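Here the complex is missing one protein chain, while the rest keep their positions.
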Amino acid sequence: MSTLLQAVEVCGIIAFACSGFIEARRKEMDLVGVFIVAFITAFGGGTLRDMLLDRRPLFWVEHQEYAILVFVLALVAWPFFSHLRSAAAEKTIVVADAFGLGLFSAVGTSMALEAGMPIFICAMMGVTTGVFGGVLRDVLCNEIPMVFRRGQLYATCSFVGCWVYLGLELLKVSSAVALIASVAVTSLMRLLSVRLNLRLPG
Amino acid sequence: MSTLLQAVEVCGIIAFACSGFIEARRKEMDLVGVFIVAFITAFGGGTLRDMLLDRRPLFWVEHQEYAILVFVLALVAWPFFSHLRSAAAEKTIVVADAFGLGLFSAVGTSMALEAGMPIFICAMMGVTTGVFGGVLRDVLCNEIPMVFRRGQLYATCSFVGCWVYLGLELLKVSSAVALIASVAVTSLMRLLSVRLNLRLPG
Partner (left out) sequence: MSTLLQAVEVCGIIAFACSGFIEARRKEMDLVGVFIVAFITAFGGGTLRDMLLDRRPLFWVEHQEYAILVFVLALVAWPFFSHLRSAAAEKTIVVADAFGLGLFSAVGTSMALEAGMPIFICAMMGVTTGVFGGVLRDVLCNEIPMVFRRGQLYATCSFVGCWVYLGLELLKVSSAVALIASVAVTSLMRLLSVRLNLRLPG
């Protein structure tokens, strides 16, 4: 199980790092800027979660290979993303971001549950882990964070996905199934909401 | 005493949450946006204080009823605040914010003192607890934080209120009196400074 959790985390890191590369390249940042944005996008949500839960050492401090992975990806990815056209870049960012959102929301909820947090707090931790990296990326790149853009669901998808995980755990379903179902629900709901322009009443 | 401290904290949470609801509604955010802004406004200052002081678990992680309270308030408040006219909304935010500022500054100072911090640091912690939630609210809603708006006192009120608390504690006055005096001084000074357009020389 803990291997699956780690695999999901690495996938989330890669998905968010990619969204960071592309966004930073669109803003014509140099290599170091691209690395910093990707790093903060990939590790921002998990770092805030670990600080709120008081889990130390932080997951990326313990595993320096995660940080090195993003550094190497930045070196490799950096020459490529400069030629993406704007529409294609936007689409790729939304998709990578949707998967990162799903993956990190599920991981965050699962970790908070393991740490013995009350159940409503577990859902909040899942949303925080999923949403915060993307918020920092958009703030650094001077875009309105997706979570605050009108006419789409974002935090809501993460919130629903977290409760799917918590519900399945309460029903004693295997954790692996709960994790995969939660990731699927969050990511698909997010992509559908962009596609269909779903929104909450406001 | 600790019951009084908790009561003051709950009042501060409600005051700041209200200022968050109204600000977010003015920006036409949807239900989730309103909840997130209210949540971050209400818990931002206290969370930073607890992380700086290394108090764990965080107060809202320990008491999930606080988080649920803000969630329920958001559900209830959300249909109402959309019809507030702009001037009335602005006024309500300033008043709610002034009380939140006073309540949280006093709580923050008191907690830092209990944690055995040096006295100047206690005052800084009070200011941080009082000011930071409102700063995050204004940043999220794309307003200039009140603390940086010209022509008004803000952090200064909190700073004075914190020293009122510390002074009364040093004089061995009962903690309850010190708490109430500090809240009153900060909130009234803030409201007066808005009313009379008081400002420091700059």
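Before moving on, here are some points about what is shown:
Just so it is clear, A and B label the chains in written order, and each chain counts residues from 1 on its own.
Here, a contact is a pair of C-beta atoms (placed from the backbone, for glycine too) under 8 Å apart; a residue touches a chain by one contact, two chains touch by 3 or more.
Just so it is clear, the structure is predicted and the values come from calculations on it, not from any experiment.
The chain omitted from view is touched by exactly one of B:Thr41, B:Thr129, B:Thr156 or B:Thr186, namely B:Thr156. Of the candidate positions A:Ile13, A:Met29 or A:Leu101, contact with the hidden chain is made by A:Met29.
Touch with the chain omitted from the figure is made, among A:Val61, A:Ile144 or A:Leu196, by A:Val61. On the side of chain B, the interface with the absent chain consists of residues 51-54, 117-121, 124, 147-148, 150, 153-156, 159, 199-202, using the contact rule stated above. In the full complex, chain A makes contact with the omitted chain through residues 28-33, 36, 47, 51, 56-58, 60-61, 64, 67-68, 71, 140.
In the analysis below, only the chains that are shown with their structure count from here on.
Mean C-alpha positions place chain A and chain B at a centre distance of 30 Å.
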